[in-house]
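My questions will all concern the structure given below.
Missing here is one protein chain; the remaining ones are kept as they sit in the complex.
Let's look at subunit A:
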């Protein structure tokens, strides 16, 4: 079962983990991305390509389901403006055993960074700068090319 959502609303971690546990799998792995407040960042703003983003995330989830034996995949990404310390992204995977759940979770967050049309803007008080991609993100995604 795949659950994908792109939403300005906060991510309810306990609910999402409980839903994955209820899939009846032996193990649940998750990754939560949180807005870092370092470098004077007061808020983060997320723009996305409405229409394409959901398809891109579903494609990633389907690729993970095809590659590993999974009971469930959840990909949640917030959009709009959020403050330091708030959750921005959640990836959850449920599988019979830890290795599949952990590997699929790592795959999904690595690929999401390069394969989904989101753009981040950092706010420091009243000034904003668009975030540049890191080359390490592309390398992390490459690692999963089978």
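Convention: a residue touches a chain if its C-beta (ideal position, glycine included) is under 8 Å from a C-beta of that chain, and two chains touch if they have at least 3 such contacts; residues count from 1.
Simple rule for what comes next: contacts and distances are computed from a predicted model.
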item: Per UniProt, the name of the complex member that is left out, chosen from "Molybdopterin synthase sulfur carrier subunit", "Oxidoreductase", "ATP-binding cassette domain-containing protein" or "ABC transporter permease"; value: "Molybdopterin synthase sulfur carrier subunit"
item: Sites on subunit A contacted by the missing partner chain, in the whole complex; value: 33, 46-49, 51-52, 55, 77, 88-89, 109, 112-121, 130-133, 137
